[in-house]
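Structure, as structure tokens:
Yeah, one chain of the complex is gone here, protein chain that is, but the others are all in their spots.
Order as written gives the chain letters A, B and C; numbering starts at 1 within each chain.
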Amino acid sequence: MTTEKTTHVVVLRYFAWLREKTGVSEERLTLAPGIATVAELLRWQASRGHPFDAAFAKPEAIRVALDHAHVKPSASIANAAEIAFFPPVTGG
Amino acid sequence: MTTEKTTHVVVLRYFAWLREKTGVSEERLTLAPGIATVAELLRWQASRGHPFDAAFAKPEAIRVALDHAHVKPSASIANAAEIAFFPPVTGG
Amino acid sequence: MSVRVETADFDISAEMARLTAGNTGIGAVASFVGKVRDHVEGAPLTSMTLEHYAGMTEAELERIEAEAQRRFNLSASLIVHRVGDLKPGDNIVLVIACASHRQAAFAGAEYLMDYLKTRAPFWKKEVLANGDARWVEAHESDDAAAMAWQTSEK
Partner (left out) sequence: MSVRVETADFDISAEMARLTAGNTGIGAVASFVGKVRDHVEGAPLTSMTLEHYAGMTEAELERIEAEAQRRFNLSASLIVHRVGDLKPGDNIVLVIACASHRQAAFAGAEYLMDYLKTRAPFWKKEVLANGDARWVEAHESDDAAAMAWQTSEK
């Protein structure tokens, strides 16, 4: 772990109707330095333009996991390697 | 069904430790006319002498069924054909 | 809906398949298997004998099953209880409750067990490793569990 400022490369994953609406199941990208929390990342997704704007128009309907663990919108994404977006789960 | 006074012949059955203590699993007998309720029948059992006196010494530890249905000590035995005595059940 | 008392063991997969066959409205199947434990209050157990009151047992189990069906709107249910000589690890009892949704299925299975434990005329006699044989005593906690259904605690 280093404290100096580095670019933050993450894998973003999409499931269920978020996968269908975005047309993407997985992408690797470098996050802009201003995006620190899950809530900020959701706002950035909604600002990416088609088809992400429509898919992320209602962020309250979207759940987020950082490295395979559920998190709240206030969570920091600083240490995340894999970030997943999906609707509330419906298994069982 | 007749309303005239008839002798009441019943089958009495004994289970678990009541069967072991009395040495009887089933007997057929004519009830004395004075025995109208389950509680009275339990008192009569305790008065029959060995080995029934010991088996029925604690009537509160004994459950009774009339014709395959659980009943309380206050129940009338007037219409019973089969009366069973057993400890609280322990299946499952 | 059916109840069975038998000496033979049961196969839960086969029973479940039979119970749900042809009814694809069933979304939830809750079940319970009771087994002979190897210890009772710290003492090693060698075997257990289950006695029952043939005739009343079936009548009582059918009453319990009918009430569970009514209360929880079960689509299907089953109670199988073994009698005779059993060893540690052997199955004693199987209950299955089928419903559209899981809350009713779970509640149905728990209800069947709670009432079976306090109403169905079975008695267990345990033989311990030291040779002692004793009739199992009823648990107050079982009465309390059955009573709770009447006072809406459950």
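Note that a contact is a pair of C-beta atoms (placed from the backbone, for glycine too) under 8 Å apart; a residue touches a chain by one contact, two chains touch by 3 or more.
Keep in mind that what you see is a predicted model, and the values were worked out from it rather than measured.
Asker: Among the chains in view, which touch the chain not shown?
Answerer: A, C
Asker: Just name the one of C:29, C:61, C:78 or C:146 that touches the chain not displayed here.
Answerer: That would be C:29, which touches the missing chain.
Asker: Name, in rising order, the residues on subunit C that touch the hidden chain in the full complex.
Answerer: 11-14, 16, 20, 24-39, 88-89, 100, 102-103, 105-106, 109-110, 113, 145
Asker: Take the complete complex as the reference. Which residues in subunit A touch the chain that isn't displayed?
Answerer: Interface residues of subunit A facing the absent chain: 13, 15-17, 19, 65, 68-70, 84, 86-92.
Note that in this section only the chains that are shown with their structure count from here on.
Asker: So what's the Cα centroid distance for subunit A and subunit C, whole Å?
Answerer: For subunit A versus subunit C, the centre distance works out to 49 Å.
Asker: From the mean C-alpha coordinate of subunit A to that of subunit B, what's the distance rounded to whole Å?
Answerer: 74
Asker: Round to the nearest whole Å and give the separation of the Cα centres of subunit B and subunit C.
Answerer: Those two chain centres are 27 Å apart.
Asker: So which bits of subunit B are touching at least two other chains?
Answerer: There are none in subunit B.
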